[in-house]
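What follows is one structure encoded as structure tokens, with my remarks underneath.
Left out: one protein chain. Kept in place: all the others.
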Amino acid sequence: MSAPSENSPSAVRPPSSGADPSAFPGLTSAPGSNIRAVNDPFHGDLLEVSMGPHHPSTHGVFRMMVTLDGEVVVKLKPVFGYLHRNHEKLGENTTYLASMPYTDRLDYLCSMTNNWAYALAVEKLAGQPVPERAEYIRLILAELTRLLNHVCLAGFLLQDCGASGTPLMYAFREREKILDLFESLSGSRMMCNYQRFGGCRIDPSAEWLDRVRALVAGFPRFLDEFERLITGNEIMMARTPGVGCLSPKLAISAGITGPMLRAAGVDYDLRKVDGYGIYPRYKFRVPLGAHGDTYDRYMIRVLEMRESLGLLEQVMKDIPGGPIMDPKAKLRGLRPKAGEAYGRIEGPKGEIGFFLISDGSPNPYRYRVRPPSFVNLTVLEDLCLGHTIADAVIILGSIDIVLGEVDR
Amino acid sequence: MSATNDAFLETFPVTLRDAATNWLPAPWNWLAQGLIAVVAVLAIFGSLFAILTLVERKALGRVQNRPGPNRTGLPYTARLPWLKFTEGKIFGLGQPMADGIKMLTKEDIVPREADQVLHFIAPVAMLAMSLMTFAVIPFGRNLVPVELDASVLYFFAAGAATELAVFMAGWGSRNKFALLAAMRALAQLISYELPLILSFVPVVMIAGSLSTVGIVAAQSSWHWGFIPHWYVLTPWGFAGFLIFMVSALAESNRSPFDLPEAESELIAGHLTEYSGFKYALFFMAEYLGMTALSGMAVTLFLGGWNAPLPFLQFIPSYVWFAVKLLTLLMGFIWIRATLPRLRMDQLMHLSWKFLVPLCLVNLANTTVWHLTASLPLAVRWLLCAVIIVAPFTLIGRSLTKGVAPRTYRYAE
Amino acid sequence: MNPLQLCLILSSLLFAVGLAAALARTHAILVLLGVELMLNAANLNFIAFWRYGPPASPADGIMFVVFSIAVAAAEAAVGLALIIAVYRHQKNIRLQEANRLKG
Amino acid sequence: MLGSGLLQGLAVTAKNLVGSFHDPARYTTVEYPEVKEQLPESFRNFPFLVTDNATDPMGALRCVACQICEKECPPQCIYIEKSKDKKPDATGKPQLYPAVFAIDTSVCMSCQICVEVCPFDAIKMDQEFEIATTDRFSALLLNREQLAKPNTYFHQIRPTEAAEVDGRLTAERKAAEEKAKAAAAAKAAAAAAPKPAASAVPTATPAATAPTAPKPAAAATPAVPTPEKPAP
Amino acid sequence: MQTPEQIRDRLLARFPGAGVTFVANPGASAQHSLLLAASEARAIAEFLRDDPELALDTCSNVTGVDWPEKEIVETIKKNVPDPAGGPDKVVEEKMKKTQPGCLEVIYHLYSMSRKQGPVVIRLRTGNRTDNVTLPSLTPVWRACDFQEREVYDLFGIVFAGHPDLRRILMWDGFKDHPMRKDYVDPDDFEWEPTPHDDVLERAKEHYPAAPVTAAPTASPTPEGKA
Partner (left out) sequence: MIAFAVIALLILASASLAMCLRNLVHSVLLLVANWAGIAVFYLWAGAEFVAFAQLLVYVGAVSMLSLFAVLLTRRSFHDLDIIPESVSRATWALLTAGAVAGVLIGTILGSPFGNVTEAAPAVSMRQLGEELAGTHVAGLLVVGIILTVALLGGVVIASKDKEDKS
């Protein structure tokens, strides 16, 4: 299976629409040598398969309309919206505060970073400062969330490769430990609803911080074992390298963010670029891939976990005391001045941003979520063309989508 | 052969059978003996299947840090005094029974568009074929249901038909996923039948027999009184054993070669449109096929029912067979718990580019082994090991070329 | 009628079925399978003569069949490959249309 | 060498298989109905209403039906109707109380915002999670009686928070009492000549409340607009 | 990083007479933006992407905003000359003015290569009903692909030149655009006995004296607006 050589950037993108075939003369411009033209008059031996929405490996209610030539994908159209609840409309119809628990439910694996991104956007909108201690706690929670998300992704990716649940269960074993921490801090494992505009909700105790230290100390041992199980594995090495290569050019044009972008070799990490929170104070490295294939996407996540651990170790050393909420921060009845703000942070899946327009009322006039996995899905078809259906599954797995966020 | 051959336990099954049938007149006597063999195989391997499903789930669970099924007990066991401590759960032993009842009482759904005949025949054919393979496996001394001259051939001839049943199921379901599974099953069978057959040819060459009984008998002595004469302990035999097991994994659709029913790609492959009893038949056939192939591997390479050491011969031969069989089955489960799945084209490459050439090399290797019979054992052993390990390394290196673990750069 | 004649009659009937199929059907695969049937009928004859015929070398009949089966397998492989090649060219495998030597 | 990675993987799983029998770090399963994990104190599920009087839970709800939580609840799952009369609260001060207080737990998303915005510490998050019912409609709609739980229960599930809340409340009350005392003293000092008309007020108050006195008892039953059936 | 004003000036120098307006953001974030005229938007976008100094090679976020028609009450003081010849009387006259509504798309542009941003650009439609076509920026930034589809789906802005403009979150047969401010929920309704007052009200409409078990009268939903 030869991989598609170079993803075409936007302008020469293969059409994915069935709407007007005359406008797009076939898939002949598509990358890859073994793709038969869809508009071949002899169309019959292509098999159109609807993968999903009830399919074991589409990570929720997601559907791929796949056209197969043998087992090779010649056309793939993502279909989603099954989980659409118009989150943005909900946000416009409630107060600023009341949207906070809804952000938990966007990417339900990473509620803490969603909370932070939303709080950051509102703080930008209202010009609300955040006390020092809260910034530390936010960073700790965000990095724990990154660990949690990446470890889950690695497990799910292996599940998609067909490893009957073992790596996933190991990943979940570690994830549980982080979730326990979240639970004892915020009261809920996944729907934390922890951040507030101008600080955090609950002050972590010293005992809780000790538990985080213990977790950070014990995590590398798990990662080593996990990598022994997976990274050198011949089957993994046969399945993932060269599969779903994403060129840096296309990645930048398509607004891909997060580990997927960095796997393509683009050095762009909002923690460095935007320098929000207290990230600029600490040293950490950003791992970069060279091929942009599924293996790189997996490995970048593993390496990012290690970097996060290093970062956490540094941060845990100097957490200041002090309040966790800005005393002037208003919990209820927040009415920011008219204006707009776009706040974004580096979520585990990529850039999660919130765009808010205020008209001075207690409800945002416009509440927009920029979900990373939604935008990252843009290139799914480009990545899958020319690969087999089995590869399409692991490419989807390596993009790391959560349908709660894609559909909103 | 030692005196233990006549021990009571050793001959017990045969004695029992003879006692039950000897009073019958001549042709009926033979028929009744056959019937008893069939019933015994069905009963033993049927219950082994049931326990195996439980063991597999429990082992998978333990590997994955969870207990596995441990709740479903059997009725009334809580009242037995010596089982009281299990509180009626007896470690989930009732799970297979509960599964069975569930399967039997489920609605049998046949898609309207399906090819009704094929959809019905497929599970039956699959189970029948995998049961037929048990006929020639020697479960113990004098315990082989049918003694044939060409029993190894028979085994593979019958086993080949199971993939045909997979095809029927996939085709007859009129489901695109099932159809893909059917194609995969055919391709997989064509690719893996060859290494499977080629891997045991050395055994036939050295043993000089196509009969399973003869092959076991050829392995029933010891070098210097303590190294068993099993073929797995020779270089060519070890290579053949590994190739055989890899092919057996593929033939019985087990992970990492479970492509026809790859759940992350094809939902359940050829089983997508099956439910209830028919699904249970497939399930049973898969496990029976796995058991039969393991039994054949034991027979061909692991010395069959022979004891590993001479002084252990007091343990009946069928116990040794069972121990070896269960060990191999646990190996199947272990592999399933660990490895991800291969892709279809890689599966074919593995067979055609790796296993088949190795098999051919192994054939030559066996000839060398045969011709150097006069040399000291250690020299022979080393020579043959080199002959098989060198191509293994070379081909393996070419297979894994360019996919070495990568190093990554960091941006500060 | 002795058993040999019965066997021979069976094989000639099988041969006739194969012949009829090869002549009547236009689907290339069916034609090929008809030819296979005729081959099988011939093999039946070998075994029949080996079993009931005048005694010769004890393994001769079997040898014939073994070789014939091997050749039949080769024939099937090549035939089916040809069919796939034909299909590539003309997108069906109706034999009447396979009348060009060059695609 | 081909296969070394596979062998490494097999070794890892074998280690886990063996470890699951003796190593608690590898065998993390808790067999739930028999063994229950200790809940962290901050664990939250659905809200409940705190009452100060353990013997008569409905007697002393801290809730004064200010309806802030109803407004702030993101999924709008709280329904409050103010009472028409006032009842003395724990400190004896007459307060409004909720004639209807219902939480639709099929809608509630346990976000704890009602707790945060409540100025009276009247609503807190419960830790009861084994609350499955067989009826997905009315059984999931908890009314005032089902929601009311005594302060002692709150102490039991969250000792730290409850102690802090109680401390704050007693301090507040004390301050209020002192203030009231000071006010009364000031009033007493200021009131040189009590007017005769003023005595009519205390007598009138019981008279005014008398007709509404049976209201709490009556309100208990039709607390919720009957949800079984829409009005034809 | 250049300020939006500087960018505007550069754009005006490069595209003389192009409709580039500076839109100030009075909020605390002070993320000011540039309003582009639809006709030149595509060319300007390509310039922004390819300009080596800006190198806005990625579009992070695409947002639609609905600005419905607004009534603005203006009070104007007028001097009315007294017919009697006295000093002018000051009369306050209230003028009701309707500010025309429009739909707006906001693009947040960043530069990954130069690590700078954001530059916010906005496009506005002529009105909210028939003149809702805007040029698609998907050919410039592939990132706009799904996001523009989403804006099309939820706001009803038609992007000319988008390669695959279909609904993305709502199903294909859906008629309305739910994120518009005047969107009315379709009147399909499944009865559930909750004490929401409005739900009960609607239950009365949908189940006129019918028993609970009756199937909902699923009418083809009359959408909020045509």
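By written order: A, B, C, D and E. Residues from 1 in each chain.
Keep this in mind: a contact is a pair of C-beta atoms (placed from the backbone, for glycine too) under 8 Å apart; a residue touches a chain by one contact, two chains touch by 3 or more.
Quick caveat, the model's predicted, so the values are computed rather than measured.
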item: Residues in chain B touching the chain absent from view; value: 113, 115, 117-118, 148-150, 153-154, 156-158, 160-161, 163-164, 167-168, 171, 174, 179, 182-183, 186-187, 189-190, 193, 197, 208-211
item: Chain C, residues in touch with the chain not shown (by the definition above); value: 1-10, 12-21, 23-27, 29-30, 32-34, 36-37, 40, 43-44, 47-48, 50-55, 57-59, 61-63, 65-67, 69-78, 80-85, 87-88, 92-93
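Heads up, the rule we're going with is that only the chains that are shown with their structure count from here on.
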item: Chain at maximum distance from chain C, centres defined as averaged CA atoms; value: D
item: Central chain of the complex, centres being mean CA coordinates; value: A
item: Between B-D and A-E, the pair joined by more C-beta contacts; value: A-E
item: For chain B paired with chain D, centre-to-centre distance based on mean C-alpha positions, whole Å; value: 61
item: Chain centre separation (chain A, chain D; CA means) in Å; value: 36
item: Sites on chain D at which at least two other chains make contact; value: 2-3, 6, 9, 12-13, 16, 28
item: Residues within chain B bordering two or more other chains; value: 63-66, 337-339, 400
item: In the complex with chain D, residue positions of chain B that touch it; value: 59, 62-67, 70, 334-335, 337-339, 392-393, 395-397, 399-400
item: Parts of chain A lying in touch with chain D, wherever the complex brings them together; value: 94-95, 97-102, 104-105, 166, 170, 173, 176, 180, 183-188, 191, 193, 201-202, 225, 228-230, 232-237, 331-332
item: Residues of chain E touching chain A in the complex; value: 25-29, 31, 57-61, 63, 65, 106, 108, 112-113, 115, 118, 120, 138-147, 150, 154, 163-171, 178-179, 183
